[in-house]
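What you see is the complex with one protein chain gone and the rest in place.
Each chain gets a letter, A and B, in the order it is written, and its residues are counted from 1.
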Amino acid sequence: MLMEMGLDREEIAALATIRSELKEIPAQRRYLIPLLQRVQQALSYLPQAAIQLVAQHLHLSPSEVYGVATFYNQFRFTPPGRHPVRVCMGTACHVKGGDIILEHFERKLEIKEGETTPDREFSIERVACVGCCALAPVALMGDALHGHMMTGKVEGLILRVQIEKEKARREMGDRDER
Amino acid sequence: MVELIVDGHRMTVPPGQQLLAACLAEGIYIPHLCHLEEAPRPAAACRLCFVEIAGVPAPQPACTIRVASALKVRTDTPAVRRLQRMALRLLLSAHHIDCRRCHANRACALQSIARFLKVGLHPKPLMAIARPDEVDRHHPFIDHYPRRCVLCGRCVRTCRNGNDHPQFSFTGRGIDTVVRHYASNLALDKRCSECRRCVAACPVGALQWRREGAGASESVD
Partner (left out) sequence: MSASETSPLEAWTALQAEAQQRERQRATGHPIQITVGLASCGIAAGGMETQAAFAEAIATQGLPAELRTVGCCGHCYAEPVVIIDHPQSGFPALFYHEVNPGKVHMLVRNFLLGGDPCLEHVMGAMEANDLLPAVNDFARFGLEKRIVMERCGRIDPASIAAYLADGGYGALASALALSPAEIVARITAAGLRGRGGAGYPTGEKWRLAASQSATERHLICNADEGDPGAYMDRTLIESNPHQLIEGMLIAAYAVGASRAKIYIRAEYPLAVSTLEVALAQARQHGLLGDAILGSHFGIEIEIFQGSGAFVCGEETALIRSMEGFRGTPRHRPPYPSVSGLFDAPTVINNVKTLSIVPPIIAKGADWFRGIGTAESPGTAIFSVVGDVTHPGLVEIPMGVTLRHLIFDVCGGIPDQKHFKAAQIGGPSGGCLNETFLDTPIDFDTLAEAGAMMGSGGLVVMNAESCMVDVARFFLEFTQKESCGKCAFCRIGTHHLLTCLEALTKGKAEAGALELLQTLSEDICNGSLCGLGKTAPNPVLTSLRHFAEDYRAHLEQQRCPGLTCRPLIAHYIDLEKCARGCDACVGVCPVAAVFTTSTRKKGIDIDLCIQCGECIAACPPQYDAVRVVSPPALAPRVERPQTDPPKNAEEG
């Protein structure tokens, strides 16, 4: 289908699942945000095909759906990295130097906040308070929260992911050889 | 009918009418950009139509006031003018000022409001928010100049009022808010070529009809 251009096989499958689930959701505008949340949960972002699917189901124009989605911080329109880094920029973290942590992630990963590394391994986002103020400054790598961050810890976290990736690659290689 | 006094001038209007509309009908000019006669609720977004009402401490936007009996209104107090001038300066600071090359030159609401409020087009002491005057061509027939747009929303609301599938929507948030068309659909786009009311609704030349089929900036005026 033309609509699914640019999506990989998994994403097309996820979209098909959502399409089959749509029957349960009444075509009322108030289900727009819950529906977008469901799509993003499945695809981790909102590709154009998904926005059109939601628009079609709720009898809205894609412009309206896109307009609503871009209003909220939760929704993203490009795929995130496999290890999304989220740096807390809440008040307590700011006071304790959260911006230095964010900058160091940007420096080490060579991307800016809001971007994804070319290998889609990491992405960086800033979040406004994850509510762990006593542990400031705080950063999340995936779902794991790391408190009392320092620049040295930034490098450690990135290194850990890279080492694990390397290990997985070698194991794969071993298996292939066998 | 109720009687009210605006700038010392007695007016008789139907109760519940919007104060801004009542004043405009009576020939009393109050600067405004986002006002839309047929809208069910005022947007109150441009923050220009401030007036002072006897007994109310701070200036209020006239579009949000429903006319009631014995209302005493002033449209030109120092507090009103201060807010209006700041609102206009703010809008101008985000507006790409290049009137000579703009198709709305001399028909632009910003120009006439600036003249009325005696504000220069370069909004000192605010720095202009420098951005290039790019053209957004997501819509098949309508060019949009986001750097001219004042986000009054008249196009969005006009389209929504006459169309269950609005072709333009606000997107983004805060200072990055823009009016945008997303994901064209032939059948719906076709209706745009018959309607064109959004282009007419724009007070500042941010929307421009493009000749059908012409991809580049050849415009029909």
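Note that contacts are C-beta pairs under 8 Å (C-beta built on N, C-alpha and C of every residue); 3 or more make two chains touch, one makes a residue touch a chain.
As the structure is a prediction and not an experimental result, all values here were calculated from the model.
Engineer: Among A:Leu22, A:Ile100 or A:Val161, which one touches the chain that has been omitted from the display?
Structural biologist: Checking the options A:Leu22, A:Ile100 or A:Val161, the one contacting the hidden chain is A:Ile100.
Engineer: With respect to the chain omitted from the figure, which of A:Tyr31, A:Tyr45 or A:Phe77 is a touching residue?
Structural biologist: A:Tyr31
Engineer: Contact with the hidden chain only, please: which chain B residues?
Structural biologist: Chain B touches the chain not shown through residues 41-48, 50, 58-59, 61, 64, 79, 82-83, 86-87, 90-91, 93-94, 125-127, 129, 150-151, 170, 172-177.
Engineer: In terms of residues, what is the contact footprint of the unshown chain on chain A?
Structural biologist: 28-34, 36-37, 58, 67-68, 71-75, 89-92, 94-95, 97, 100, 103-104, 107, 127-136, 138, 145, 147, 150-152, 154-155
Simple rule for what comes next: only the chains that are shown with their structure count from here on.
Engineer: Go ahead and note the Å separation of the Cα centroids belonging to chain A and chain B.
Structural biologist: Chain centres of chain A and chain B, defined by C-alpha means, are spaced 37 Å apart.
Engineer: Which residues of chain B touch chain A once you look at their complex with the stated criterion?
Structural biologist: Interface residues on chain B, with respect to chain A: 164-173, 180-183, 185, 188.
Engineer: Touching chain B in the complex: which residues of chain A?
Structural biologist: 48, 51-52, 55, 59-68, 70-71
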